[in-house]
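For this view, one protein chain was removed and the others were kept in their places.
Let's look at chain A:
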Amino acid sequence: MDVLPVPLPSAKMAAVEKRRLPVAQAANFTGSGRPGVSRAAATAESEEDFLRQVGVTEMLRAALLKVLEARPEEPIAFLAHYFENMDLRSPANGGAGEPPGQLLLQQQRLGRALWHLRLAHHSQRTAFNNNVGVAYECLSARGRKKKPGLDGRTYSELLKRICRDGEAPEEVVAPLLRKIQCRDHEAVPLAVFRAGMLTCFVLLEFVARAGALYRLLEDPGLAVADRHVGQAVLDTLEGALQASDDTTPARYLEAGSRLGPDSLALAMDRALVAQRPSAPMTREEFLEKAAALFIAKVKPVG
């Protein structure tokens, strides 16, 4: 760790040196008097001006703000993606020939919106909501011909795309889509859009967790899980979810007690002891059943 800071000061010093050089050169010209000094000052000023004219300062500031908001684990990759997508965001798309067709524009908009939505994890709620707002605006600006606003068709397509990219199996997400989709011609308000996006991303995380859980439960040799054990775990989760509907803290204590290691161990033990032969539970089936528990709690649209 001691090695690391060393290059930085020297880099800084190099930058400072660079800036000092014209001044030093100007100092050499003190003999000639005024012109040397003003040239150095002009150089320094023009650098800043140049940056500002090109818009780099603004761009970098926006990029850094985005990084701060998203707090990605790999900031360099994040910045790379950001600058890649910068191109798409400029309205004058390089001005190459005729404007791209409607479908391409639509795809671009979806891509952009998706990129915005993926910037922050859903647990960083403020950042996530900001990004949802930006994505909503991006999707709602639909060109001169159509009226502004997000229509149901685009919304549904976006949902499907998110689920597909999140590697969630079709059967798992289909019930969710049925619940939160909007009809093609309907206009989707921001609140519904936000809720839908949140539900989608949370479901993806839920399915990922369920996948990890399946990996824990599966028999290492057979790569499948015992049906009774899997069912016992899912039943325990269902029981914990079915607790009374009011949001008292006691509910969390109750759920914690039910889902503690010992009660789960007892449940799994009881399931194994039963020893009734049956077909093992595949990963898809497990994921489907787990997702069904989640989707049951989602409020349908409308």
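As a convention for this text, contacts are C-beta pairs under 8 Å (C-beta built on N, C-alpha and C of every residue); 3 or more make two chains touch, one makes a residue touch a chain; residues count from 1.
Going forward, contacts and distances are computed from a predicted model.
Enquirer: Going by UniProt, what is the name of the one chain that was not included in the view, given "Proteasome subunit beta", "Nicolin-1 isoform X2", "Serine/threonine-protein phosphatase 2A 55 kDa regulatory subunit B" or "Auxin signaling F-box 3"?
Expert: So, among "Proteasome subunit beta", "Nicolin-1 isoform X2", "Serine/threonine-protein phosphatase 2A 55 kDa regulatory subunit B" or "Auxin signaling F-box 3", the name matching the hidden chain's UniProt entry is "Nicolin-1 isoform X2".
Enquirer: Looking beyond the chains shown, say which of A:A70, A:L213 or A:M281 touches the absent one.
Expert: Touching the chain that is not displayed is residue A:L213.
Enquirer: Quick one: say which of A:H81, A:R112, A:R161 or A:R194 touches the chain that got left out.
Expert: Reading the full complex, the residue touching the unseen chain is A:R194.
Enquirer: If you put the missing chain back, which residues of chain A would it touch?
Expert: Touch with the absent chain occurs at residues 146-147, 149, 151, 182-183, 185-189, 191-192, 194-195, 198-199, 202-203, 205-206, 209-210, 212-213, 216-217, 229, 233, 236-237, 240-241, 247, 250, 253-265, 268-269, 272-273, 290, 293-294, 297-299, 301-302.
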